[in-house]
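These notes concern the structure reproduced below.
Here the complex is missing one protein chain, while the rest keep their positions.
Each chain carries a letter (A, B and C) given by its place in the written order, and its residues are counted from 1.
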Amino acid sequence: MNHDYCVKDIALNAQGQQKIDWAAKWMKVLNRLAERYEKDGSFKGKRVTLCIHLEAKTAYLASVIKRLGAEVWITSSNSMSTKDDVCAALAAQGIHVHAIHGANRKTFNEFLVSVVACKPHVVVDDGGDICELLHQNPGYAENLMGICEETTTGVQRLKEKVKKGILKYPAFAINDAQSKYLYDNRYGTGQSTWTAITHLTNMTIAGRVVVIVGYGWVGRGVAVRAAGLGAEVIITEINPWKAMEARMDGFQVMPIEDAAPRGDFFVTATGEDDVIRLEHVENMKDGAFLSNAGHFGYEIAVPDLYSKAISVNTVRENIEEIIFANGKKVYLLSKGDIINIAGGLGHPVEILDISFSLQLASIHHVLNSRYTEGKLYNVPAEIDEMVIREKMLVENIRIDEDRKGVLKR
Amino acid sequence: MNHDYCVKDIALNAQGQQKIDWAAKWMKVLNRLAERYEKDGSFKGKRVTLCIHLEAKTAYLASVIKRLGAEVWITSSNSMSTKDDVCAALAAQGIHVHAIHGANRKTFNEFLVSVVACKPHVVVDDGGDICELLHQNPGYAENLMGICEETTTGVQRLKEKVKKGILKYPAFAINDAQSKYLYDNRYGTGQSTWTAITHLTNMTIAGRVVVIVGYGWVGRGVAVRAAGLGAEVIITEINPWKAMEARMDGFQVMPIEDAAPRGDFFVTATGEDDVIRLEHVENMKDGAFLSNAGHFGYEIAVPDLYSKAISVNTVRENIEEIIFANGKKVYLLSKGDIINIAGGLGHPVEILDISFSLQLASIHHVLNSRYTEGKLYNVPAEIDEMVIREKMLVENIRIDEDRKGVLKR
Amino acid sequence: MNHDYCVKDIALNAQGQQKIDWAAKWMKVLNRLAERYEKDGSFKGKRVTLCIHLEAKTAYLASVIKRLGAEVWITSSNSMSTKDDVCAALAAQGIHVHAIHGANRKTFNEFLVSVVACKPHVVVDDGGDICELLHQNPGYAENLMGICEETTTGVQRLKEKVKKGILKYPAFAINDAQSKYLYDNRYGTGQSTWTAITHLTNMTIAGRVVVIVGYGWVGRGVAVRAAGLGAEVIITEINPWKAMEARMDGFQVMPIEDAAPRGDFFVTATGEDDVIRLEHVENMKDGAFLSNAGHFGYEIAVPDLYSKAISVNTVRENIEEIIFANGKKVYLLSKGDIINIAGGLGHPVEILDISFSLQLASIHHVLNSRYTEGKLYNVPAEIDEMVIREKMLVENIRIDEDRKGVLKR
Partner (left out) sequence: MNHDYCVKDIALNAQGQQKIDWAAKWMKVLNRLAERYEKDGSFKGKRVTLCIHLEAKTAYLASVIKRLGAEVWITSSNSMSTKDDVCAALAAQGIHVHAIHGANRKTFNEFLVSVVACKPHVVVDDGGDICELLHQNPGYAENLMGICEETTTGVQRLKEKVKKGILKYPAFAINDAQSKYLYDNRYGTGQSTWTAITHLTNMTIAGRVVVIVGYGWVGRGVAVRAAGLGAEVIITEINPWKAMEARMDGFQVMPIEDAAPRGDFFVTATGEDDVIRLEHVENMKDGAFLSNAGHFGYEIAVPDLYSKAISVNTVRENIEEIIFANGKKVYLLSKGDIINIAGGLGHPVEILDISFSLQLASIHHVLNSRYTEGKLYNVPAEIDEMVIREKMLVENIRIDEDRKGVLKR
C-alpha cells in the first residue's frame, strides 16, 4: 500500500518531531517493551489502527508500533486536541496519519473511514468511535484480532454492547487495569490541571477558595494539589461516603449552591453533565474562574451561560469573559473542555508511559493470541503486573518480595 | 434470670461510669438510632450477647442495647484490653458482664460460655470466638437469629466456614460496610496510633524517619498523619501498585532491609506475621522504636527478639528496652500488640459511633427479619447509607442531591 | 551544708528516677556537653539554683549540673506542673529540692527563699521570680555571677528592669537564642498540644474545625499540626501581616466573633489575656472544646465563664463541662492552663535537649567569665552555633560548608 496521509502542513514536521523526541526520552517503559518485542517479530506485517488524542506522546506510541514492523494508520479522537506539527512528523515518518486540527464533523468521519479501510489486525480506540464504525461496516473488521479501548467512556460503550448482546469483536478494557486508573486520573490530571490553570491565568492559588465538584479519582487528585498550592478547598458531592471521606481528609464539604458564592476557582470532575449551572454561576463572586477537569466538555452548562450572557469576549488565550445583565462576570477556561489537554500539555510524559506501555503490551498479547469471541476482556493480570514492575525498574524502586504468596490469596 | 456478673471490683463502677458517660455524649448517631428503636420495641425481651474489646465505647453500646429493653451478656474479646472499671460500671447497670483484665485462657473460655448460656437471640462477635463456640455447642444457638461480626478476621473465619459449607447460622459482615472500613482504619487508627506513640514516648516525630510496613488502609492512615507531624516517611510493601501509589503520594519506598537502618520509628500495618524480624532489628539504629498498628500482635517477631536479647527491661510504662549482645538496643512499645488500643485509648469516640451505629442497626434489622440460612450477609445497602447520612446530619454536613440517580447506576 | 529538701513523699523516688532516666537517654547534646565540661572542672564547688517547671526533663538538667560538681538547689516555677515523684528522685540524688505539687502561694514563696538562701553563683530562672527576689534581697546575690532566663516572659521582665535602669545583675536571655525560639515554640508546642488534646478527649481531629487564636510561632506550630491531623483550620489575628501569611498558608482567617460559632476546638496562642471571652463562648457550638497553648493561663477568660455558668463539673480528667443558663455547654481543658504541660507531658525530650544544652553551656560560660554589670546579654553567638551544630551531630545531619563566609556577612 502507498503511503497516504492527510495533514495540515507537512513542513511542520521538524517542529513536531522535536516534541515527539522529547516524549521518547521519558517513555522508558515503552522503550524497554519495544526493545523486547522487536526481537520476537510479532508486529511484523501487521496493520494497526489508532484513533486517539493526537499529540506528542500518543504520536510516540504510533512511532514505536511502526518501528516494530507494523503498518500504522492513525487519526484523532478529538479534532480540537490535534497538533498539526506532530501529525506532520508522523507523516514524515511514513505513518498513515489522517488528522487536521479543528476538522469539522464530516471530515472527522471521513478520517475514521480512512484509517480502517486498511482492514486492521488491531485497533486502539479512545472513546469507541472506531469500534462503532466496525460494527456498522463489518467488512473493515475482516482481519480484526482485537480492540484495545483506552478510556472509561469507551469501556462504558463496550459494556452496553455486551449487555445488548451485540458486541462482535474481542475487546480489551485497558482503562480498567490497575496500572492505568490509579495513575492517570489522580497524579496525571491532578498536576496538569493546575499547571494549565496557573499558566493560563497567571493567578495565585494560595489563599484562594477552590471548589472541586466531585471527589472521585480525578477530584481527589485535583483537590490534593490545590491544597498543596495553599488553597482553601471545598468539595461538593452527591455520594455520602465520598463526601465524608473528603471531610475527613480536611476539606470543606457543602452543596454546590452554598459553594457557588464562595469559590474563586471552580473545577468540575464528575463525568456528569450540567453540574455547574446558570443558577450557580449567577451567585458566584464577580471574577470567578470556571474550568473542567473531566473527560467531556459538558460538565459546565456552557451553552446556557452563553445564551444568557450580554457579552462573551476572549480576554486572553483560552479565557473567555462572560458578562451577565447584572454586570457580573465570570472567566471560562478553554470553553469548559478538559482543561489539562485543551488548555495545557495533557498528562505528564511518564504518566502516559505507563498507559501506553499497557497498550503496547496488550496489542502484543492480542497479536499472539487467538481471541475470536465478541467479549470484553480485562488486561491479563500478568501484563498489568509486568508493566508496573517495569515502571518500578526504570524508577529504580525496589520493594519486598511476597514470600508467603499474599498477593495471590 | 438473676443478675449474674463476674468483674474484678464492683467498687470501681463510678470511675468506669464516668468514662462511659463521656462516650455517651459523643456517640450521637447511636443515640439517635436508640431513640428511634426505643419506640418500636424490637429489642424488648430479647437476649443479646456481645464479645468485644471491653472499654468505655463498647460498654456504651451494651448500655444502649439494655436501655432498649434487651437483656445483655457481655465478655471481652481480649483480656489485655479489658478495663475493670468499665466492667464494674456495666455490672452496676444490671448488665451480665463476665470479664477481668488479664484473665488467663481458661477463665477467658469460661467467660465465653457464661455469656452464651442464656441462649441469645443475637450475637455481636469480634474475631469469631463466640461463633466458633456456637458451632461446637449448637444448643446455645437455639434462639439465634443472627451473628454480627465486627472485624476483618472474624469475617475471614466466617468465609472459611462458608467455603467448607459448615456455617450453620445467618451471619453479617459489619466490617465490610462502606461506612465502617473507610473510617476506622484510616482516620481512627491513623490518629490514635500517633497519640499513643507520642504519649508513651514523649519523643518528637518532626524530623525523624518513620518506617511504615504496609500501605493498606491502616498504613495510609498512619503514613499521612506521620507526614502531618513533620516526619520523613518510608513505606515498605510487597504489592507493586500500592508501592507505586505510596511513591506518588510523596513517600519513599524501599525493601524493609534497606529501611531498617534508616528508621527512628517503625510501625507495622500488614495483617501478616513476622514482617519485622530479628535480621532487620539487628541492623536498626541504636534506640529505634518498634510498634504495631495491625490487629494482631504478631507482625513484629517479638518472641525471637526476646530470645536473642541479653536483656529486656521495662524502662517506662509500655516501653521495653531490648538489648542485644552487640550492645545495640531497641524500644518495643506495648509488646508489639496493637498500639492504639494496648498503649492508648483506642479509636476516637466519633469514629466508633459510626461502627457501633452500624452494629445497632444491624441487630435491629436481624430482630425484624427472619434469616435462618447459614449464610454470610452484607449489611443491607440502605442501612449502610442510613448510618452515613445520620453521621452527616449530626456533623451538620449537607451535600448535593442525586437528581439523576447516578448512585443507583 | 546539710542535704535539706522538702518533697511530698521521698518513697516515690524510684518511679521518678525511671522518668528521669528516660529523659537522660535522649538528651544527647546535653550529655555530650556534660562530658566535655566534666573535664574542665568549671562547676566544681559552685552553687547553682534553678526555678523551673519541675518534671523529668528539667530534673535531668539539675542532675547533670550536680554530676559536674556543683551543689544544686531547685524549686518549681509553677506548683501545678510539679511532679512529686520526680522531686523525690532529685532529693534521693542529693539535690536540694523544695517543691510540692499544688503548693499554695505562701509555701511557693517560702520555697523560693529556700533555694536562694545558699547564695548561689548562678541562677536558672523561668519567668523571673528568682530574679525579682534577688533584687528585693540583694544579700542572697552576694556571689551571683549571672542569671540565665529561660522564657519570653522572664526576658520581658528583665527588659523592663533595663529600661528603668534598675537591673542589678548580669542576665542572659536564653530564650532569644536562635537555637531556642525556633524549636520549642513551633515544633515542641505544636506536637505536644495535639497529643495532649487527643489523649485527654479521645476525640477525632480530622474533619473538625480548629480555631487557633494567634499566628505567632506557637500558633503556627499548632496550626500546621492541626492541618496534619486533617482539621479545617481557622486563624484569628490582630496583626495584618500575620493574618495574610496565615491566609497564604491555606488557612481561613476571620475575627474571633465569626470563628466562635464555627469551631469544634479552640486553642489560644497569643500571650495576651482574655482573647476568648464570655461573649464568644456564648456563641459557640454546643460541646466546643477550649484550650490554651500559651505560656499563661489567662488567655481564656475562665473566671468569667465560671461566674456565669450554672454548673461546672469535671467530667473526665482535666476536662470541665461548663453549662450556661441557655443549656449550652463547653468543655474546658486543664482549666485554661498551658495544655501541653498541664494536660500532657510537656515538650518532647529532644526539643528540650536543645534548650537545656543552651542553659548548661550558658552557665558554663558565666562561670568562666567575669560579668559584673547589671545588663541583659544575649547568649554568645558561638555558643548558640555550637549547640545547634552538636544537635546536628547527634542527629547525624550534615550540611555544606560555608566556604565564602556568607554567614559572617
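Convention: a contact is a pair of C-beta atoms (placed from the backbone, for glycine too) under 8 Å apart; a residue touches a chain by one contact, two chains touch by 3 or more.
These numbers were taken from a predicted model, which means no experiment stands behind them.
Trainee: Would you mind spotting which of A:His96, A:His121 or A:Arg225 touches the chain that isn't drawn?
Mentor: A:Arg225
Trainee: Given the contact definition stated above, which residue among B:Asp176, B:Glu232 or B:Glu385 touches the chain not shown here?
Mentor: Touching the chain that is not displayed is residue B:Glu232.
Trainee: Using the touch definition from the top, which of C:Glu55, C:Glu71 or C:Glu237 touches the missing chain?
Mentor: Among C:Glu55, C:Glu71 or C:Glu237, only C:Glu237 touches the chain that is not shown.
Trainee: Could you please point out the chain C residues that touch the chain left off the display?
Mentor: On the side of chain C, residues 178-179, 182-183, 186-187, 236-241, 243-245, 247-248, 253-256, 258, 272, 385, 388-389, 391-392, 395, 397-402, 404, 406-407 touch the unshown chain.
Trainee: When the complex is taken as a whole, what residues of chain B touch the one chain not shown?
Mentor: Residues of chain B in touch with the missing chain: 206-207, 227, 230-232, 244, 247-252.
Trainee: Write the list of chain A residues that the hidden chain touches.
Mentor: 18-19, 21-22, 25-26, 187-188, 190-192, 194-195, 198-199, 202-207, 224-225, 227-230, 287, 315-316, 319, 344-346, 348-351, 395
By definition in this document, only the chains that are shown with their structure count from here on.
Trainee: Using only Cα atoms to place each chain's centre, name the chain farthest from chain A.
Mentor: C
Trainee: Using mean Cα positions, find the chain sitting nearest the overall protein centre.
Mentor: Centroid comparison flags B as closest.
Trainee: Could you give the separation in Å between the centres of chain B and chain C, each centre being the mean of its C-alpha atoms?
Mentor: About 37 Å separates the centre of chain B from that of chain C.
Trainee: Residues of chain C touching 2+ other chains?
Mentor: Each of 206-207, 227, 230 in chain C touches at least two other chains.
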